[in-house]
Structure formats: C-alpha cells, structure tokens
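Missing here is one protein chain; the remaining ones are kept as they sit in the complex.
In this document, chain identifiers A, B and C correspond to the written order of the chains, with residue numbering beginning at 1 in each.
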Amino acid sequence: MSEHSSSLMPYVLVLVGLLALTALTVLVALVDFGHPWSDAVALAIALSKASLVVLFFMHVKGSTPLIKLAAAGGFFWMLIFFAFILSDVLERTTLVSGWE
Amino acid sequence: MSTNVAAEASHPAPGDKPVHYLNWAYGVRSWLLTTDHKRIGILYLISITFFFFIGGIYATLIRLELLTPQADLVQPDTYNRLFTMHGIMMIFFFLIPSIPAVLGNFCIPLMIGAKDVAFPKLNLASWYMFMIGSTMAMFSLITGGVDTGWTFYTPFSTTYSNTYVAPVAIGIFVNGFSSIFTGVNFMATIHRMRAPGMTWFKLPLFVWSHYATSLIMVLGTPVLAITLVLVALERLFHFGFFDPAYGGDPVLFQHLFWFYSHPAVYIMILPGMGVVSEIIAAFSRKPVFGYRFVAFASLGIAAIGFLVWGHHLFLSSQGVYAGMIFSAISMMVAVPSAVKVFNWMATLFRGSIEYSTPMFYALGFIGLFVIGGLTGVMLATLGIDIHVHDTYFVVAHFHYIMVGSAVMGYLGGLHYWWPKITGRLYSGFWSHLSALLIFLGFNLTFFPQFLLGYLGMPRRYHVYPEEFQVLHVLSTAGASVLAVGYVIPLVYFLWSLKWGRVAGDNPWQAAGLEWHTSSPPPVHNFTTPPVLAPDAEPYHYDEELLTGTPSPELA
Amino acid sequence: MSFSDFQLIPDGASTLASKVDALYFFALAVSAFFSLLIAVLIFFFFVRYRRRIDGPQVGERIHGSTPLEIVWSAIPFVITMVMFVWGAMVYYEKSQVPADAEEFLATGKQWMWKFQHPEGHREINALHVPVGKRIRITMTSEDVIHSLFIPAFRIKQDVLPGRYTTLWFEATRPGTYHLFCAEYCGAEHSRMIGSVYVMEQDDYQDWLSGGRSGLTPAESGAALFTQHACDTCHKEQRTGRGPSLHGIAGQQVRLASGRTLTRDDAYLRQSIVHPGAELVAGYPLLMPTFQGQITEEGILHLIAYLKSLSAPAAEYSPPIPPEGAEQGPSSADPSEVNP
Partner (left out) sequence: MSETSSVTVHAPGLAHHFDSYEQQKETSLLGMWLFLVQEVMFFGGLFVTYVYYRSLYPHAFNVGARELDVLWGTVNTGVLLLSSFTMVVAVMGAKHGSRGGLLAGLWGTIGFGLLFLGIKYVEYSSKWEHQLVPGLNFDWHGEAARGIEIFFSLYFGMTGMHALHMVVGIAIMFFMLRPAARGKWTPENHNFVEGFGLYWHFVDIVWIFLFPFLYLIGLASE
C-alpha cells in the first residue's frame, strides 16, 4: 500500500468535487435532453462520483492489482447480469411488440 | 512431492499420546466456539448429515406415494409439501454446503500449507448462519411446511400459497450468508494463505475447483438473497414486484431466481469434480493429465455457467432470440465439462490403478456425470426442451448431476479423507458393498425417469395416468436400494471411530500436503510450516514415495 | 391407441412431433455413443491398468498433450453447435404462429382448463380439434402460472396471468391424447389434466353441429361491450367521449406520454383492465378500471370483438348478435357508468 501523507487536503478536494457534481446532476436534470440522453447524463455523473469515491476514499488508486481486480470484477459482473436480463425484456418490449 | 516438503509430520515419542485437533480440548464450548477450520468442518459434517437424512425421509415418502397412480398414501397438499421440503433440505441445507463446507473447510488449508483459513471467525459465523437458517426452515417444517416447490415461483409463492413461505424464504436468505462467508473465506485463503513455494499451478485441483465454486458463491448468492427479500416483501406487505395483479412481471422473478439457482448447480458439481481429480490421481498414482486444462475448465464452467440461466425460461414466454442466446451458451458448458472427463480418462491410462472405495465413487461419478451432462445438453437444445421441459426428464437429469455426481463426489471425498479427518480406517467390505448398492440403486431409481419424462409425465404430480406405473414402480424399487446404500456408510463410519484400524499419516500413499501431516492433524495443521521446493510439482508419484505401510485395502 | 401398452416413445400426433423426435433421436444417439465410450474406457483401463503385486506400483508420468486437448474440446463444441442450430430451428417453428391458424381461446385457473372454439363451443378439460388444420390457442391465466402440455403433440407453453401466450399445432392422427398442466400450480396441480380429441374433419363438423354452440367469442364480446356500457363513450364515429374503437386492433397508437405502441392483444387487455396505464394522446382519463369486473375469458371476448370491428366506419354495420344476447346488455343503463 502506498503511504500517503497525513494531509486531509486531497480528500477535502474530492469532497468538494462530489458536492459540486451533486449540484450539477440536479441542475442538468432540469434540462430535457430527450429520452435516452437525460438518463445517460445522470448515469455519467453518478459514475464519475462513484469513481471518485472508489479511487480516493476507498484508496483503490494506489492499491494492489488484486484489489483493483476485485473492485472492477464486481462491477463488470453486475453489467453482465444487467445485459442478459435486459436482453429478454428489451426483446419483448421493443423488437417484438410484446406486452406492455 | 514428499521429497520436496521440508517439514514432515511430527511423530511423538513412543507411548506418548499425540495431541491433535480432536483431543487437545474437550467439551461443548471447545466445539461451539472453535475457530479451527477442521473442527468447523466436523460441525458442518454433522449438521448436513442430519439434513441429508431429513431430506431422504421426504424422498422416501415421495417414492412410496408414487408407487400407485392414485393418491393413497398422502393427500395432495401433503405431497406438495413433501417435494418442496425435499428440494429445499437437499439443495440449500445439504448439497450446497456439502463438499465445500465439510471437505473444503477441512482440506484447503492443509492442501495449501496454511495454519487456518484467512478468516477463522467468519468461518465459525458461517456455520452459525447455516444453523440459524436451517432452524428457520425446520420451524416452518414443523408448523406445516411449504408447498411452493423449491423454486418459489411467483405469483403462487407471493399470493396464492397458504403455507409458511416467508419463514423459509428468510431461512434460505440467512443460509445464503453462510455460503457467501465460505466463498469469501476460501477466495481470500487461496489468494493469500498459500505456503511459500505453493504457486497457483502447484495447487491441487481440488483447490482450483473450490476457487471457481467460491466465485459463484460470492457473485450469485446475493442475487438470490435480494430476490427472496422481494418475495417476502410482496408476500408480507403486498409490495408490488412480481405479481401481475400489482403490475409486476412473474418472469422477472424467474430471471432473478435462476441467475443464482442455475450456477448453484455448479456450486454442487465443481467441488465434486475437484474430489474426483484428487482421487483419480491418488489411486492411479499419476499426475492428472492436462492439469492446467482441468484447472481452467473449472473456471470456465463457473464463468459460462453464469450466463445460461435463461434455459429454464424457454417456455416461460421469454423472448425467442434471448432463448437462442441462452441455448447456445448452455451448449458451451459442455466443452469444459467434456475436457474434464477426457482428462480423467487419460489419467487412468497407464496408471497403477488401485481398487478402493474412493476410486469406486470417483469412477461412478464420471459415469453418472457423463449421462447427466449429456442429458443436460439435450435439455439445452431448444427443440427437445419444448417437449421435456418440466417433465420427469428434467427430474432425472438433475438427479444424475446432483445425486449421481455431486453426492457420489461427496461420499468419495469423505471416504478418501476419512482417515485424515479421524485417523481411523473403515471396513473395506462394507464400503465396497455400499458403493455398489448406491450406484445400482441410483441408476434403477433415476434411469426410468428419463423414459417417463419423454413419455410426458410432468413433474410434481402425485397422481398420474396408469400407463406410467411400471416405470414408477421400478424407480421406487431403486430408491429402496439407494436408501440402504446410504445408511450403511453412516453405520461403518460411526463404527470406525471406535473400532476402526488406526490409519497412519498416509494410508493411501498419496501425494499432496494434507497427507504429510499426522492423522488427525495437529491443531495448527503442521508442526513446522511447509515450504515447497521450486521444482516441486503437484501429484508427483514415484517409487520413493512408496514407503511405509502398503495401502490398507490391498492388504 | 391403447394406454395399457408399454411404450418408450409417446404417440406422435402433430406435425411438430416427428421433428422433435428426429432431433431427440439424434441427441440420444450422440449421448449413447459418448456414454458407452466413457463406460468402456473406464472398464478397460480399470482392468488393464489395475495394480498388481509384481507390476508397476506407480503410474507413468504423463503430463498432458495440448493437441489432444484441442481435439477433445473441438469435438463436443461442434456436436453441440449442431444440436443448437437444429434445436433452434425447431423452436423457431414452434414460436412462429401461422397467420392462417384458427384461433382457439384458453384460460387456465386453479385447477381447470377452459377452452373455447372460434365457433363458440366451450369445453372444460377437454379439447376437440380437427385433424390437418392449423390451430392456435391464445392463452392466459386467471391466477398463477400454468403450462399447457400435450405430449402427443410435443408441445408445451407456459400460461401466465396478465399476459397472453400462444401455442399452435397441426394434428396429424385422430385419437385421444393427454393434456397436462406442466407448471406447478398448487394443491391439485396433478388433476389439472384433460384430453385432446383429434377428429377427422367430418367428425369434427358433426361434433360441432351436435353440441350447443353458444356465442362466438366476438359475439360474446359484443354483448359484454354493451352490457358494460362501453358503447356510451366508445362510439363508432368519433363522437363519443372516448376514442372510436373501430379498426384499431393491431394499429399503431400515439400515447399521451409521447410514445407510440402497437395495439396488440396485450395492449387492449391492459387498456380494459387498467385504462390509465397508457393513455391515448388527446383523451383524458375518464374510463373506470374494470379490474376484477370482467373475467379473463370475458376480456378475451372483448378483444375478439374489437378485432372484428373493421376500419371503414362509414359503411360499417354492427354484427347482429344472435338471439339471447341482447337482453342483458340493452337493459343496462348507460348513466350508471360513472366515468
């Protein structure tokens, strides 16, 4: 593990960034970007915030490859889980005009 | 490997009673508060044996009822509770913990040369979670049982069933954490606790298969947990999640349920495959053919096995193309499975094969797994599944995998490591006999069910058309043989504890670190921590190894 | 056919049956080959390489062979892909409902099957069908999930509440065959069974004319339409408070939320049971919910009626319901329906 200095300053900056992104996500929610884009923007901001927390607060930046793998692996597997379940529902709702 | 191991087992001075993990402390407290992985393995062994026989009693009643086409032994309500509780007991409280929590717990630290698992307290917590979860399930059993089938399909489970669904669901939820804790523990142990020199490709294949199993436990079990929470919320508070009456979609439940419950089958079978690799190598006295391929096949089965759950939904009104994707991926599980079988065959080739009980179980495992696996491919074939879905064909298929393979693997492993666990040998004659009875009884029980399935006999029927009776009678006859076969080991294992011959440290003259400590092992596994030489290899058998007493079953 | 004869393969009585069987026999042959291969190898090696007192005490140290691994990975891969493609073709055929198939209706409920013929005949736990005709069954459930399974036709489809599923077949051999519920549905699951009677077409016509036919689904739907006073708002021309329902089935519709949907059976069902779920653009939510007031069968009838309403409303004349259908409906007071 990397030895950081005892300064809290970097974490304060991260906190400020997180609060700013929170404000940003509320503000852009007031703008209508059209169907997929509003969600995409909200998701992008949420992912940025989560990345900040994971990398700095949870010290993944500077940790061993194994820890990085565990962190990324969990997220990756959840994406697979999403992709396969949604492959069914999206087929039924959009490709074939199915039940609503 | 023995020549490469720095530390040999300690042999106390003659006349001195050796201190080991079983006798260093006595009393209930020393067991219930133990953090020793070996003692926790024993705790699990006792608990799951109990649930195995409870589940077996249900199975017996089911088979007796099905002797005749009419409902003459039990009423429909009772029958539905019987097969539900049989499934729940056997799957969640016996099969899933069986090999990992008993043999894996006992052997993995020994095999990798560690003093204990990474998180000994978590290991104990896992057993307590198991006990709490199983107690809740037992509570439901005593107060009237559950009739939803072990699959809890909605909206039947959330709205229409009048039985104790919620306590059982919560029991399985709690028990899920026992599984998750075990998985986390094994993964951390295998990553971080290996002895110096024990590199990844020197690990026994049993450890590899448990690594793959742990992946499934960690990635899959939480999804079942949250699904059962949603079922409980819908049932208890009428939150809308799965019942169409509230706008929900019951097919989503099936997706979520099978996301765990299909890979759960691999939680049962992968450790069994690990056991078979160990046994085949030990009793052919050969390295496992294609070691790396067998190791990666375990990971391959775990990874691909996660992406095939949709084959349970081919007829649930899942999308046609989604069904095809799931079918194609399901087929691919056949490849790593076949790789394992062929490698085991090649391991037997030019071996020095010993006729022993663990070997009988291992070979029985392979034969039954081949049948179970190939019929699994048939079920994954969309065109065949239209007809055999939800029939006895499915019942026969998964019993070939879960009982034919997983239970044979478990019993094989138990016979293989019993001398290490207890320091005693069991009766050769009785163990051969019971292995034979189990193999024959199993096939007589479940092979007719393939035929029944293709004839169209649906699952979960307690009355059925008369033309199916002949095959049902055969099946019940087989079940009675199977039952005898399962009771015999209970007797001779218990008998061996007191009267069995003393095993010695390495009765099979097997390679592997676990055989290089005393039987039963000392409290901290090794008197001197083992170190592997750089040129050490797994399953290294040569004439030098064969010192000491000859194998007990040959003698 | 005789039930007492012992069989290993069930009777096949549909066009699909021979296709499923052919695939099954292929898979069976593959499975038998590999099972026997492994069994023979086990026995042969077990005997040939058994440890003898005077023989080698350890096995030969063979570590592996990558070419062999590739070969025995490729063989199962190729075979399973053949099975996948073949199986997918059969499945695709099963899932593509022919457009010209006659539409039967089925509802499952704990624990019985209710069928209705296009001519209006109703049956419970029995289904009479003509040989050589394509028939599709539109199915739904009143309660839990069921599954309609006719082994002789090698056909099965889950029946879900709140959703329509379809199963189609063409019977090829007259006879009496089993009909099962294959999805566990509660206490009397194993008694949710019946018989399928496949008849020669002439016999079927005789059977149809012999029984009391009752109303066709569309006629029953028309009766329900007036009985529930739907016609007070949904008029033929766009003069009512609700949209005209003539010729809408299967057409695109723009919703208040801005999306466009096809008005298929599922949409029509939802619009009756939960009118507010997806509002048509331009119409306020005035319609009350009919959840629990009309049976699933009745909803199927209403949909059949809506589908029978043709688009050119100008020349349209309403179908004349047969005698007996009008008493109930006409007596209903339109003012009772409070929007």
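Convention: contacts are C-beta pairs under 8 Å (C-beta built on N, C-alpha and C of every residue); 3 or more make two chains touch, one makes a residue touch a chain.
Note that this is a predicted model, so its numbers are computed, not measured.
Remark: the absent chain touches shown chains A, B, C in the intact complex. Residue C:R259 is the one among C:H63, C:R238 or C:R259 that touches the chain missing from this view. Set against the missing chain, the residues B:V218, B:M273 or B:M457 yield one that touches it, B:V218.
Contact with the chain not shown here comes from a single listed residue; of B:A25, B:I57, B:A71 or B:L233, that residue is B:L233.
The chain omitted from view is touched by exactly one of B:L82, B:I99, B:A114 or B:V394, namely B:A114.
Within the complete assembly, residues 1, 6, 8, 11-12, 15, 18-19, 22-23, 25-26, 29-33, 38-39, 42-43, 45-46, 49-50, 53-54, 57-58, 63-64, 66-67, 70-71, 73-75, 77-78, 81-82, 85-86, 89-90, 93, 100 of subunit A touch the chain that is not shown. Against the chain not shown here, subunit C presents residues 255-257, 259, 274, 276-279, 285. Residues of subunit B in touch with the missing chain: 114-120, 122, 180, 183-185, 187-188, 191-194, 196, 218-223, 225-227, 229-230, 233-234, 237-241, 246-249, 252, 256, 259, 524, 528-529, 531.
The rule is simple: only the chains that are shown with their structure count from here on.
Comparing each chain's Cα centroid with the centroid of every protein Cα atom identifies chain B as the most central. Each chain gets one centre point, the mean of its Cα atoms, and the points for subunit A and subunit C are 41 Å apart. Measuring from the averaged C-alpha position of subunit B to that of subunit C gives a distance of 37 Å. Counting partner chains per residue, subunit B has residues 251, 317, 320 touching two or more of them. Looking at subunit C, one finds that residues 162-163, 277 touch two or more other chains. Across the complex, subunit B meets subunit A through its residues 191, 219, 223, 249, 251-252, 255-256, 259, 306-307, 309-310, 313, 317-322, 325-326.
Residues of subunit C touching subunit B in their complex: 3-10, 16, 19-20, 23-24, 27-28, 30-31, 34-35, 38-39, 41-42, 45-46, 49-51, 55-65, 68-69, 72-73, 75-77, 80-81, 83-84, 86-92, 94-95, 110, 143-145, 147, 149, 151-152, 154-158, 160-163, 165, 178, 180-191, 274, 277.
On the side of subunit A, the complex with subunit B involves touching residues 66, 74, 77, 80-81, 84-85, 87-89, 91-92, 95-96, 98.
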